[in-house]
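One structure below.
Just one protein chain is left out here, and the rest sit where they should.
Lettered A and B in written order, each chain numbered from 1.
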Amino acid sequence: MKKNLYKPDLMEVLEVQQQTPDVKSVRVRFRDGDRGRDFSFRVGQFGQFSVFGSGEATFNICSSSNWKDYIEFCFRRTGRVTETLWQVGKGDTIGFRGPYGNGYPMEAWEGRDLIFIGGGIAMPPIRCAVWYALENRAKYGDITIVYGARTVADLTYAAELDEWSKQERVRVVRCVDPGGETPDWKGEVGLIPAVLERAAVPAQNAVALVIGPPIMIKFTLPVLDRMGLKEEDIYTSLENRMKCGVGKCGRCNAGPVYVCKDGPVFTMRQLRSIPNDF
Amino acid sequence: MSTVLSVADLRGRIAGWIGEGKVVVAPVEVGGRLLYQALSAASQAVFDARRRPANSIKEFFFPRHEPIFRYRLEGKEIVLSDVAPEEREQIVIAAKPCDAAALPILDHVFNWDFEDSFYTARRARTTVISLACAMEDDACFCTSVGSGPADEAGSDAVLYEVEGGFEGRGITEKGGGLFDRTATVRERCEDATVRSLTVAVRKGEIAKYLEGNFESPIWKDLTLACLGCGACAYTCPTCHCFDIVDEGNAAGGARVKNWDSCQFPFFTLHASGHNPRSAQPQRQRQRLFHKFLIYPQKFNAILCTGCGNCERNCPVGLGVRKVLEAIDGELRRVDEKEPVQA
Partner (left out) sequence: MTERLRQTVRRLLAEDKVKVVIGYGASKAGTPAPPIFVTRPEDADKLEWNDRCFANLSVYLTRKEVKALGKAAVVVKGCDERALVVLEKESQIDRSALFVIGMACDGVGAPKCAHCQVHVPRFADEVIGTQAEPPAPPNGPNGLDRLMAKSPAERWAFWTAEFSRCVKCYACRQVCPLCYCERCITDKNRPVVIDTSATPKGNFAWHITRAFHLAARCIGCGECTRACPAGIPLGLLNQSLAQATVENFGYRPGMDLAAEPVFGAWSPKDKEDFIG
């Protein structure tokens, strides 16, 4: 029988971690060992993860493509599928279809300084690129991570942020919104664009990956511009409602661009020509 | 040499195919309308080159509801099982050329990088026999989008209405099994009566116009009457948007692929509550864009065969033709002000 593109792989849940009050990360491995061994992906790609009976949802694969024992995704408890995903635990079975999308151009970024900027639930799609770069340390220059959330409790992968800050030529700038700090908070307080500006990151040889809600991106772009970054060197990962993930169901296009096929990773230059349709 | 077949002859052939266990699809009178349906009896088949079924033949390749696999929930274990594929051969007869021509257009998206094996399997086991068209209907505009009343695209064989009946000619190898490919058919069809609609579409300017007019008041002006149902999308031969949902109970169920329409209010609703197309004019714009800009850019094919179903089935008489006409009017106005250099 011909391959059924809509049929997912069965995945065994290895571990579930609660990152914030409404965010969990899940590590899964292929129940079919051969499939697991043959599987590969590029950081920045996504998958359609499903709970059978509830449906599918789109999540970035937030583990490094160098890790062979599992893949990981992160989700916020928001709707029908994520509500049932919230109940999933070790040993359970979920579905996975992928990898889909274009991924980050990690090869093109070699030799450059990397500036990662993210807000809230945007850390997972940044995390995979950070780990990948750290695992190929010699190929990349200085790494700066500017990451913020509304409150301290909303920071995802907080422990890994600590780990990264101890690495060679890695600078981590954490921030929370004014009012979101705890008494012992040692990071920055402020909105990401302002924090980024204050951080005064050298950008002559940098590329930036900015992920977050549209309003955050809107106010971060002028800062990046002042830092000297050109539009073709600023990247983002878009979100849009998806179903098939492979460009057939007609749902995720933003103007002439299919987020699932032409994206989800775009440069700012490309984004300028994408109409307000996402 | 060819033989003139009467309706009775054709129905006789159909009876034979049904007897062989094939699924035969033809236009049928039902519910006060002409609709393509799988026949239970050959006598149901209607051969009328002057009428157009209110639906399209796409549902015999891309069904309105199709289980894509089943799942059983057994404690912590999940067992997936494949849906048994339909094995029977399928013959669509008396298809309008504008329905047949939609198939090669749809082939692009259903084979784009990943093959939709449900669609391709049905395509492979279906023979399409079109009936060349003699319609006189203002909603038609096939010649404006590169098709026409005798378009052979997507057809394996074609029937022509002649005096006393019909003559048939095979086009592809598949069709040659049913009708002689070397038959000399006295071809006759009234394409003079089909209005050539839009200068814009014919000259290919529609895509350029759309590109430059994403944010334009025309969307609101033209489409305020749209009520946001799916009648246009579902009766359209080329619309193919779909939804994937799980249906079942605690013991198990199926993941299914269902038709969906970009006109429904929640089509693009995010789980966060954000909806990029929260107003009807935005949704109407998407339909026009998908058909006349996005699909052509990706696949070099217009996602429309000018059949007019959208307009005929729209409860308020909208449809893409009216929007194209308005855009064409805009372009003519611009042309008159600044004549195009020859």
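The criterion applied here is as follows: a residue touches a chain if its C-beta (ideal position, glycine included) is under 8 Å from a C-beta of that chain, and two chains touch if they have at least 3 such contacts.
This is a predicted model, so every value here is computed, not measured.
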Contact residue for the chain not shown (choose from B:A121, B:A183 or B:V245): B:V245
Residue touching the undisplayed chain, where the options are A:G79, A:P193 or A:G212: A:G79
Hidden-chain contact residue, picked from the options B:A8, B:A41 or B:V316: B:V316
Positions on subunit B contacted by the hidden chain, ascending: 30-33, 35, 54-55, 59, 64-65, 138-139, 220, 224-225, 227-231, 233-235, 243, 245, 247, 256, 258-259, 261, 264-266, 279-281, 313, 315-318
Missing-partner contacts on subunit A, residue numbers: 79-80, 83
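To be clear about the criterion, only the chains that are shown with their structure count from here on.
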Subunit A and subunit B: spacing of chain centres that average the CA atoms, whole Å: 39
In the complex with subunit A, residue positions of subunit B that touch it: 68-69, 71, 73, 76-78, 80, 82, 85, 109-110, 112-118, 120-121, 211, 214-215, 240-246, 248, 250, 252-253, 255, 257, 260, 262, 267-272, 276-277, 282, 286, 289-290, 293-294, 297-298
Partner subunit B, residues of subunit A touching it in the complex: 1-8, 10, 50, 52-57, 78-79, 82, 91-93, 95, 239-241, 243-244, 246-251, 253-256, 258, 261, 275-278
